[in-house]
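Just below is one structure, and these are the notes that go with it.
Every protein chain except one is present and positioned as in the full complex.
Should a chain be cited, it is by its letter among A, B and C, assigned in written order, with residues numbered from 1 in that chain.
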Amino acid sequence: MNWIQAAISGVLLGGLYALYATGLSLSFGVMRLINLAHGDLAVMAAFLSSTLVLSFGGSPFWTILVLMPVGFGVGVLLQKVVFDRLVGVDPAFQIVATFGLSIVIQNALLKVYTADRRALDIGPLKTKAFKIAEVSIGLFPLLRFVVAVLVLVSLSLFLGRTSTGRAFRATSDDPEAARLMGINSRAIYMIASGIAVSTVFLAGIFSGAQTNFASSDGPGLLIFAFEAVIIGGLGSLWGTLAGGIALGLAQTLGAEQFTDWPAQLFGHVLFLIVLAVRPNGLFGRAEA
Amino acid sequence: MSSTAAPAHVVRATTTTRILGVLAVLVVAWMAFLAAGDNPATQTKIVELCVFVVVASMWNLLAGYTGLVSIGQQAFIGLGAYALIVFGNGYGQDVYFSILPAALIALVASIPIALLAFRLRGAYFAIGMWVIAEVVRLLVKQYKAAPIKGGSGTSLVVPTNLYPKAERFQTTALIALGLAVLAVTVIALLLRSRIGLSLQAVRDNEHGASGLGVNVYRERFIVFVIAAFFTGAAGAVWYVLKIRIQPDTAFGVSDWTAPIVVMVVLGGIGTIEGPIIGAALWYLVRDYVTSTGSAIQLSDEWYLILTGLLAMVVALFFQRGLWGALSGRFPSLQVFPIRRRLVVGDEVGDHRDRKRAT
Amino acid sequence: MSTVIEVDGVTKRFGALLVIDELSFSLERGEALGVVGPNGAGKTTTLNMIAGDFSPTTGTIRFDGHDVTALPAHRRCRMGIGRTSQVPRPFEGLTVFENVLVGASFGGAHRGHGARDVAVDALRRTGMLARANVRAGELTLLERKRLELSRALSTDPEVLLLDEIAGGLTDGEVMDLIETIKGIHAAGVSIIWIEHIVHALLKVVDRMLAMDYGRKLIEGDPHGVMASDEVKNVYLGTEA
Partner (left out) sequence: MALLEIDAVDAFYGDFQALFGLTLAVDEGHAVAVIGANGAGKSTLLKAVAGSVPTRSGCVRFDGTNLADVLSHRRVAAGISLVPEGRRIFNSLSVEENLRVGAFCERPGPWTLPKVYENFPMLERLAKRSAAKLSGGEQQALAIGRALMNNPRLLLLDEVSLGLAPAIVKSLYAVLPNIRQEGTTVLIVEQDVNQALAASDMAYCLLEGKVSLSGRASELSRAAISAAYFGSEVHT
């Protein structure tokens, strides 16, 4: 039974990882840009949420409604000020610039919030669970998973069914040909960054409600997001979800078997195995 | 082959390189004098500066000459350092003689790491290396028995019970300086050699290089392994001085790769001189702004925020870095004579020859 | 004469797109072969497959009788296949001499003074010696094309693959280049030359191959091929 229990937690955790990874996958897909500050933005969102709750009271959930639009704005701003200058540039400079951004965000958070760990209090929801047979399923992890799937569904509807979504995919395929259709690629890039940051804000708040967080957590989250993207294979949102779930499963099942080892190690090991065996990811296209 | 009219020869050193070379030797001699002195604070600074010169130069050799941008070089720092701990604390070996084998351990480890990480390109290689460094960190943390003692870390016992403190600082500073000189010399010689020629070709146009017979994978592999060796040695030297080691800092990305990247980009990526200048500048500025009693005393947080902003500004607007900008303006400016100037009688620069040949 | 390059039943697909369709031809030792055909006929793809940038989907490529179909580009270069590419991309951070030295040291596997002398010789043959110490990033288009040629020569090629080396040059420049290539050919190097500037080709090549839709259209005497109905139809369309 413990195995089933661990597997279910793994799948539910995978939803969170997919949420982290979505923005990363989107910016890479559309602009071939990797933002190394991606994880720090999630941590920033958790801190902002805690500030809002401390100032205005209530549950962290309402802050999502405020912070997701704020995240969109942050993404657009970052795109205009930083990322636009990095599209098509030597990866070394993309890495240095976004690495610098990561250092700035981490230390700004440290300055404002000190090194103490914080948590977002969601009250009794955090511990509520229901049982099917002998397996207990946490209500909050389930909710988190459902929200992640909803985000992915709405994103894939946006990409698949709307004019802007099609422009997105067209730009990702061939930016120059997209411009020949009248699509302003810079505007598309701004929307992509806006979505990337607002989804990672959401992920940060959900993560902060489950476990406490500190200003230095960002890089660890970035690695999870990155692993989910690579394991799932580039190029599809559902691949990212699958990658997130595979990562979550590796962590919980690994920790179940080897109880005194850190769970993230098993995720890393899965990542390295995928790299050695199927470098295009479990669900990736061959030419990716 | 057609006949050769005038004998051709290749000139490497110029007046500028000779003058700057003498200056460089003088700086090293001055540092050796300080290292051999009896001021532990100065000796500590020399060790720190030299270690960062080594690691930054090696990172630049990878990123600036082969396009392998890694944010996992801390893996080799930690491997070198922990190998030293194992030789010293575990097997009771003399620490100074353990530095070389520790570096070799890093070298050996780099081979399977390269085989795996070379499957990724660009930014994916960068983060993939980071994951690999994380795996090594977690494994070391997990080894809770002596001599590694897991996540809480341990201390190097041999030097403290064998050598008096003053002697240890002196020896370590001299070793660090020697390592830095060796590392930079190896890089300069490598770049002067045919491998260096191919690396610069690969950097400019990978596809074109392989079309001229360069085995790009092999060249990259060689450089990766060399970088791992020296980075491991630097990690070992660092902890001979610092004594106390913990996996989270020895394998810490913000302790190592973050400042290194800033140093290299600030100094000028893809030049030998850039990382050295970047590292020196970093130390001077950090010393000034964080030491108590200076005019602008900054907290660690503010200091790092400014560092991050500096990295962003340089990467966005000043990609050539300080040395890159200087040598762009004054092309003859180089400390290390790696360029080749061809002299063939009076044919080079003589336009009549061009007409004759066509 | 013996066959030096043999393209045998080669097909290349990129995804669903058929680019080369069962193409077979050969190059004799010491021969210069011109290749013409409209854009998209698969000429550059063919050259790239001979040079080893990628492998054909099916079929075999032989060099000096050895099957080289699966060898990477750097190995083929060392065996004696030199090439120039359509858009010259020199190593811009290196000087002209250093650019050529890469070819001499790796493709030609020369060391030290040997590499230097081969590089100097290649520069002299292409008229680039005077520019030896200039950074390649500062060259004009003609000089880049000449550098492209010198680099290929420095690898001691038995076969030289030229991809639109005359494209984009003025008439006078083209004439200069023709003389250079004639010289290389006269020294015994076998040549496959893709070119749209037909009059340049006609001055050098011994034989002409016309391609269309990834297939061989016609091959034979250069003037005969260019005057043939097949080639005229491809370029100017069938007469109504």
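Keep in mind that, in the parts below, a residue touches a chain if its C-beta (ideal position, glycine included) is under 8 Å from a C-beta of that chain, and two chains touch if they have at least 3 such contacts.
No experiment lies behind these values; they were computed from the predicted model shown.
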Tell me the shown chains the invisible chain touches, ordered by label.
A, C
Among A:172, A:199, A:240 or A:264, which one touches the chain that has been omitted from the display?
A:172
Residue touching the undisplayed chain, where the options are A:31, A:183 or A:246
A:183
For subunit A, which residues reach the chain that was dropped from this view?
163, 166-167, 169-170, 172-174, 176-185, 235
In the full complex, which residues of subunit C touch the absent chain?
15-17, 38-41, 140-141, 144, 164, 167-168, 170, 196-199, 202, 213, 223, 226-227, 232, 235-240
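We take it that only the chains that are shown with their structure count from here on.
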Based on which chains touch which, is the overall arrangement a line, ring, star, complete graph, or other?
line
From the centre of subunit A, which chain's CA centre is farthest?
C
Using Cα averages as centroids, what's the distance between subunit B and subunit C in whole Å?
41
So, in whole Å, the Cα centroid of subunit A is separated from that of subunit C by 49
Per the contact definition, I'd like the list of subunit A residues that touch subunit B in the complex.
28, 33-34, 36, 82, 85-86, 90-97, 99-104, 106-108, 110-111, 216, 219, 222-223, 226-227, 230, 261-262, 264-265, 268-269, 271-272, 275-276, 279
Help me check something: in the complex, which residues belonging to subunit B touch subunit A?
63-64, 67, 69, 71, 116, 119-120, 122-124, 126-128, 130-132, 134-135, 138-139, 141-142, 253-254, 258, 261-262, 265, 269, 299-302, 304-305, 307-312, 314-316, 319
Mind pulling up the subunit B residues that touch subunit C in the complex?
1-2, 4, 8-10, 194, 197-198, 200-201, 203-205, 207-216, 270, 331, 339-342, 344, 347-351, 353-355, 357-358
